[in-house]
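Here the complex is missing one protein chain, while the rest keep their positions.
And then chain A:
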Amino acid sequence: MQNLEFIKEFIEEATVHVETVENGLLLFGNGTDEPDTIHGIFRAVHSIKGTAGFFGLQNIIKIAHVMENLLGEVRNGNLAMTNDMVDYLLAANDCLKEMIVDVENSDDRDVSVHIENITAILENRKPNPSIEPVVEFVITDEKNQEVLFADNEKTIITDALKHGHGLYKIRLRLNENIKANPSPVMFFNKLSSIGQIIDSYTDISEVGGLDDILNADINFIFLFTTVLEKTLISLALDIPEEDIVELDIDTKKEDLAQILMKDLDFSNAVQKLEPLSVQRQIGESNTGTTKDIIAHSVAIEEMKSVNSPGSSMISSASPNVDDAGDMVKKAQAVAVDDTVRVHVSLLNDLLNLASEMVLGRNQLLRCLEDHRKEIAGLNSVLQNIDNITTELQEKIMQTRMQPVAKVFNKFPRIIRELSKKLGKDIDLQMEGTEVELDKSIIESLADPLTHLIRNAADHGIERPELRELQGKSKTGHVFLKAYHEGGRVNIDIIDDGAGIKVEKIKAKALERGLMRASEAESMSEREILNMLFQPGFSTAEQVTDVSGRGVGMDVVKTNIEKLGGAIDIMTRPGQGTTFRLALPLTLAIIPSLIVEVAGQKFALPQVNLQEMVRIKPGDPNRKIERCQGAQVLRLRGRLLPIIHLGNVLGLRKEPLDTTKVVRVLVLKIGTKQYGLAVDAIHDGEEILVKPLPKHLGECPCYSGVTILGDGKVAMILNPEGISGKANLRFTEEQPKKSAEEEQSAMESMAESQNLLLFQCSGTETFSLDLSMVARVEPIQASQIERIGEKEYIQFRGDSLRVIRPEQYLPVTRREGQPDKLYVIIPKLVKYPMGILIHRIDDIIQTRVKFNQENIKAKGLVGSTILHNRIVLVINIYDLFELAAPDQYQVHERHSHSGNRRTVLLVEDTPFFAKMERSYLEWAGYRVLYGSNGKEAWEILQNSSVDVVVSDIQMPIMDGYELVKRIRADQGFASLPVIALTSMTDERSRQLGREAGFDFYEAKLDKERILDRLEEALRLRREAG
């Protein structure tokens, strides 16, 4: 089988699609005929077919193909969706599902039944209108229907029909849904005040006995008719909208029975899956008195018989009810899902338990510490428990982690809207969307981040005219970046706008009376910037030049600090501003250092701890001095403000005694540093953070409370709050230092790269972007074998050609080689070759300023200066081309055009998008990406694009519409547009050409696509 990773991706994607199809079909079963539903199903099936085609999965393609045909007819209005069709399609979809789970053996299955069934429908296509269900409501006197619709119920429904009421199926979980209402009696009173219950079913199977009462719930499913809309019902009854299903009022009575039955069957099936409850059921039915189960099965029997007369007419063509049931069961057995949906409250409980477990472990370890040696074997048991607890806790933490993409994803939209509203050109770039944070942090992050992003767009970025005047690009850039740093996650919001003028803030703060003039003189730039976070600032109305940046900033800061994070501003007038949020990965358990003051123990979060210093009196290198009336610590040439924890907390009165040994913790908050003196330093400990009790209010010095291993309660210190309470003044020396840091930080944020630095036989230092490197392997010189002119090594059971850069690049070369060498295995190249190097120097993250002029050679991107050395940056594609010209010919052809062409790739399937993108980028194109026509159209408005490559089938706006829109616009008259699709039959081609595509190509035919691109660009040049 081909690349395993892609197969996995296919399975994941297809599983989602199959679900979409199933849900969509079920909606049809419930009588919906929303056009969106059919489009959705069609697209999903189409996508499965497309991707399966790439892997040559014949059976999946076949089924998907007939399904697509049938759905296509429905979509085009040539056929109306009937219940039978839904059944067949569901059966086929189930088969698809099974095959997708077991892709490898999918081609061994017999799928002819499904294909024949669906083809049969297609061939007997019936005229459209006669199938439409007629709005009639005949109640016959058949006995089994009486069960469900007593006389008054018939009237209810007929009445409801007459008055245009809606018919709903509502599913309630008594404990869960009625909790919000005062009592069930009142709830049902409310229910009858807004509508009428037509029929109901109470499922009590979850309650097994007295033991389950508090955990189990009762399901109450009922058909309900009311004049209210779905949303209003949800509001009126205070139940989630998902639990309400709107039914077609035309639904015939048999269907009503079925609708209720569906839920019965479901609850039944769930029970069967659960061995414990099976036993319970057997136990109960043995007694023979369990009426609910009897009633239950009777009901099902009755409903089946309701169902059968209608369906028996066409029973020759319809799948047997039992078979379908079997199939579902089989699917359930085979389709063991990789993921399970779990309620957040359960995860929270787990987390709490795990946290308690950690505490328990800590206590256990402490208690048994002294007995480790006395009791044989205790040590290993303790270690085991220790490890397992840690691992357990980590895993549970992981379940709560979510990518920041969840928050980031809404920003492109916000920026787009803002740029329209403000008349500015703003480009938002995001990086590190995959970085994960605890769910609760992610959730609380949305508001502060939105605020900062808005601020950046609104106040940070200047108007386009102004930008041009300043020699900046018209388009303003906002850069949003998340990354890990030292056990925390930083999120940077960077704009290249006007920056913040410190003087203005100072003036404003003075005017507002937030500080005194004398203070202002001695305040550092950082402190002044921090005035922005003062509540007083926030109430200020829009300040012209400072541009109201303080609005709401205090709220942002408070929110971030509540999360245990910190916020920092770095700004350079005229160049831009960076807001940096430093956030903890999680809130629940943190490593901490236990310190003692005046006999009390406190926990200090390790994240803030830079170092511990022990100051002996008379030590010239570390001493406590006085500066501007405050004590400072001189440490390695820096001056740090220093304060004793006891003084801050009011546990002691006397100032630091410098004639004795002083223990100082150097703490870092954002870029600020200060020393905190304590009486004693104990152990490091993992502590469980519990929120501060209410009566302690908002004590700034504490961030929470915890229970230590010895069972004692300890307050968790908040370094930020302590520095605030102690009114620490950060000296000028420090900001100067941090200004440098700041600058380098700002630069690194702007465009940082991870570079691998290495040397070959000569003296030059080379570098290669780490994103191009798959791995670096050490090898022995003896492992290199010569075959003709070329050298090879054995790599993972295969031969891999290795090249020496110095043979192809104009650099120094020395004969002889060390015994031990390294091979860089690159990625993102089609014909990988190893790069043989002599020495790895370093891996650094830096912002590279390439000089492309001074040192020019094929195979080199350029040069740069790192650590005061010239470093040559290798262009791996060029290098490979030099080494193996024949294989890389295609590439040469494309990259030759010199300036990189911009391709707008429009594709909704992530898999294809990834593949195509890698082709295009490999061939030297710059790729912009849109996931549907609408996005693409918006990109076209804002960016210059040389050629568009678009899929046809996409949500929101498909390829046809996109190309029509492009062709209708004068500005894009000569823009070549190439269709890339899996629909390659002649008719589709014809349609594509009519819509305005220049070329119409099959997906993933790389060579051809690249040819076409070149041709399209050439035609454009000639035309232009």
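In this section, a contact is a pair of C-beta atoms (placed from the backbone, for glycine too) under 8 Å apart; a residue touches a chain by one contact, two chains touch by 3 or more; residues count from 1.
Operating definition for what follows: contacts and distances are computed from a predicted model.
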item: Name under which UniProt lists the unshown chain, selected from "STAS domain-containing protein", "ABC transporter permease", "Ferritin-like domain-containing protein" or "Glutamine amidotransferase"; value: "STAS domain-containing protein"
item: Identified contact with the non-displayed chain, of A:76, A:124, A:183 or A:659; value: A:183
item: Options A:28, A:42, A:88 or A:220, residue touching the unrepresented chain; value: A:220
item: Missing-chain contacts mapped onto chain A; value: 174-175, 178-179, 183-185, 188, 197, 200-202, 204, 207-214, 216-218, 220, 280, 283-284, 287, 289-292, 295
